[in-house]
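The structure appears right after this line, and notes come after that.
Every protein chain except one is present and positioned as in the full complex.
The letters A, B and C name the chains in turn, as written, and every chain counts its residues from 1.
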Amino acid sequence: MMSVRVRAFARFRELFGDRLEVAVSSPAMIRDVVMALGQVNADGLLELLDGEGRVKNSVIILVNRERITGKGREEHPVADGDEVAIYPPVAGG
Amino acid sequence: MMSVRVRAFARFRELFGDRLEVAVSSPAMIRDVVMALGQVNADGLLELLDGEGRVKNSVIILVNRERITGKGREEHPVADGDEVAIYPPVAGG
Amino acid sequence: MATKWQYILQSPVGDGRVHEMIRITREDFDPAQLLDEARSKELGALVSFLGVVRDDGIEGMDLEAYDEVAEEDLARIKDEAIARFGVLRVDIVHRVGMLAVGDNIVMIVVGAPHRKAAFQGCEFIIDRIKESVPIWKKEYTADGSRWVPGEHD
Partner (left out) sequence: MATKWQYILQSPVGDGRVHEMIRITREDFDPAQLLDEARSKELGALVSFLGVVRDDGIEGMDLEAYDEVAEEDLARIKDEAIARFGVLRVDIVHRVGMLAVGDNIVMIVVGAPHRKAAFQGCEFIIDRIKESVPIWKKEYTADGSRWVPGEHD
């Protein structure tokens, strides 16, 4: 098992908290981290997923402050100690 | 004869003065007023005219603060006491 | 030389406390104050343009206007910006007279509920001023002077 730091913002912060640690088995990918959030808030996890159980395109994901995009992003590797951030579309300015 | 007030700006002010009165025979048109400026400064008048002796398109002409444009503008009537303004392209802002 | 002339157009806006201004003036103006006074809680977006005498080798410039016509033009341009873009507040101050490098020339402040209208309105106004309002600049350098050619010569 390894530990990943998760940061959530805006609506997702309300669902999961702003900073948390989740334990996932190694090797891990983004999908594992997102699914682990179901242990914090199972209903909250459903808000992140579409009808096929994939993470919605509107959910923005960063690993170590770098945005991860593209069809295969859920398979992007995550290492012990990484910071994974999730947030909804931005609305600043 | 009738009297027309002329106002000139920028380069044209330097040539003719900023406010002057010119006498033209009635009925008069813009062309008569412009040509009368030759009595104030004959060389200056040449700066207003193109190769065919027409008033250059770049010379802006207003009568009573209304801009007069178009091919026939030199034939636009001018009445006793009117204010005719001439100026080069603007460069404010 | 342009004659001394100053025109202030006032219309109530917002809570009626601070008034819009359309002015051609020989006096300096305070950009900070203009921006502050334009604020109101209806205006989610304020866009300002400040034109300054730039240090490109000149010693200064003399600005001249056909005051009465310039004022009418500014008021008409303001109305056009309101009609075209739905902006709610417009201030325009343009100086004439002798200015040194670094001096204020012109400031435009445009307020709107949203940013797009404020940007469009502000840029529209300065573009229209540069192409149509009877104001001229004569630049002075160590070697002499020259009239700045119009953008629409």
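Simple rule for what comes next: a contact is a pair of C-beta atoms (placed from the backbone, for glycine too) under 8 Å apart; a residue touches a chain by one contact, two chains touch by 3 or more.
The model shown is predicted, which means the values in this text are computed figures rather than measured ones.
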Problem set entry | Among shown chains, those touching the left-out chain | A, C
Seminar exercise, completed: Checked against the full complex, the residue among C:35, C:82 or C:98 that touches the missing chain is C:35
For this session: Pick out the residues on chain C that sit against the missing chain.
Result: 31-33, 35-36, 39-56, 101-102, 113, 115, 118-119, 122-123, 126
For this session: Could you please point out the chain A residues that touch the chain left off the display?
Result: 7, 9-11, 13, 18, 58, 60, 62, 65, 85, 87-93
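We take it that only the chains that are shown with their structure count from here on.
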Seminar exercise, completed: Chain-centre distance (mean CA atoms) for chain B and chain C, in whole Å, is 28
Exercise. Mind pulling the chain B residues that touch 2 or more other chains?
Worked result: none
For this session: Would you pick out the residues of chain C that each touch at least 2 other chains?
Result: none
